[in-house]
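Every protein chain except one is present and positioned as in the full complex.
Right after this comes chain A.
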Amino acid sequence: MINFNARLSAVALACACLPSLSFAADPSLTNPAISAVLDGYYQNAERPMAERVEGFGLGHTELALSANIDDMFYGKLTSVIEVHDGETEVGLEEAFIQTLAMPYGFSMRGGRFLSDVGYLNNQHVHTDAFSDRPAAYRAFLGSHYFDDGVRLDYVAPTDLYWSMGVEAFKGDGMRAEDEHGEREFKNVGVYTAYTKLGGDIGVSSSWQLGLSYLRNENGRLTAHEEHEEQVVAEAGHDHDHSHAARYTGENTYMADFVYKWAPQGNYKYQHLTLSGEYFRVSDYEPLDDHDHDHEAVDDHDTAKPDAHTGWYLSSVYQFSPNWSAGLRYGQVDTHLLHDEHFDAQKLKETEVSLAWHHSHFSTVRLQYTNQQGTNFDGITDDNVITLQYVMTLGAHGAHQF
């Protein structure tokens, strides 16, 4: 964890120094944009694997600084301040540089950044229409997967939007549980590849489709040792609020879509957003050193699970500049390793949210979640009600599609 005072004073120093430098005329591009996000809530219960706790709490309190460094590089720093069990922790969610002037539609990003897999992952959580990410994100990506690494991205020169990219990450947060701390993990643990296609349908509708693959070298569960008596993985048991993925596997496949509609393409008054994603996480069973064990498991156990899966469908309608409502259903089907066998788990979430927006920068949201868990720890109440505010201060950057 980063030293709280040092980080804050560094940001304060940056804030104090930068405006005194003389930049060119356009502040949106050349002066650093400084922004903060305030997020606070009250909820009556918790959602499994989520970061928000029962009662009053603060969500992602962000402080971000971004600017073009010169004509070649753009830089962004996003620090997230979280309070867990009375401890204030400062985390770095983003600290990256990106190239601005590579030819032929290429760009590179390096440092700590949000992976571009899936649809929601590269979006900041404060832009979400629901207080927590879908269960699939919480289970497989630690709510939102950011890490230290590099990305190479390419946008094709076509009228149909077509981009593709590859990323390599350290992958610490995506490591499989290692109870004994004896496992040797690979230093570069995660590789991803993604492609996105998108376009318009007439003037009112726009769409985007994405396919992603995430290779996690450290995603397979650690082999169970015969003489050990404890379970290997106990998801949701230690409520540590880390951003680590709860379920990992060597191969994760993702498919996503988003469709947006506004009357005549005018987003000022009404618009509709439909989105959905599907996850399949496979190859997580521990590799057995002893061949006969493997077969034995096949023989006398019930159907051997081949993948964790998860998906969600979300619909958000903004019916006036001040009000929007959302409906989301999502579920995950996972398998928890107990000794020699896997226990099937299932979590189904049906969520409704109603948000009031006084302006683009202030939102107050009321959300109701009905959660149905099978073999899931951490469900104290099937009905969760969250009242939340999300507000942004300062020069806030443009939003993604």
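Observations on the structure shown:
By our rule, a residue touches a chain if its C-beta (ideal position, glycine included) is under 8 Å from a C-beta of that chain, and two chains touch if they have at least 3 such contacts; residues count from 1.
Assume contacts and distances are computed from a predicted model.
Remark: of the listed names "Zinc ABC transporter solute-binding protein", "Sporulation protein YqfC", "NADH-quinone oxidoreductase subunit N" or "histidine kinase", the one matching the undisplayed chain in UniProt is "Zinc ABC transporter solute-binding protein".
Of the listed positions A:Gln43, A:Gln208, A:Thr248 or A:Gln388, the one in contact with the omitted chain in the full complex is A:Gln208. Interface note: of A:Gly75, A:Gly199, A:Pro286 or A:Gly378, the residue touching the hidden chain in the full complex is A:Gly199.
From the options A:Gln43, A:Ser79 or A:Gln98, the residue with contact to the chain not on display is A:Gln98. For chain A, the residues touching the absent chain in the complete assembly are 25-26, 28-29, 71, 74, 98, 100-107, 153-163, 196-200, 203, 206-208, 260, 264-269, 320-322, 358-361, 393, 397-401.
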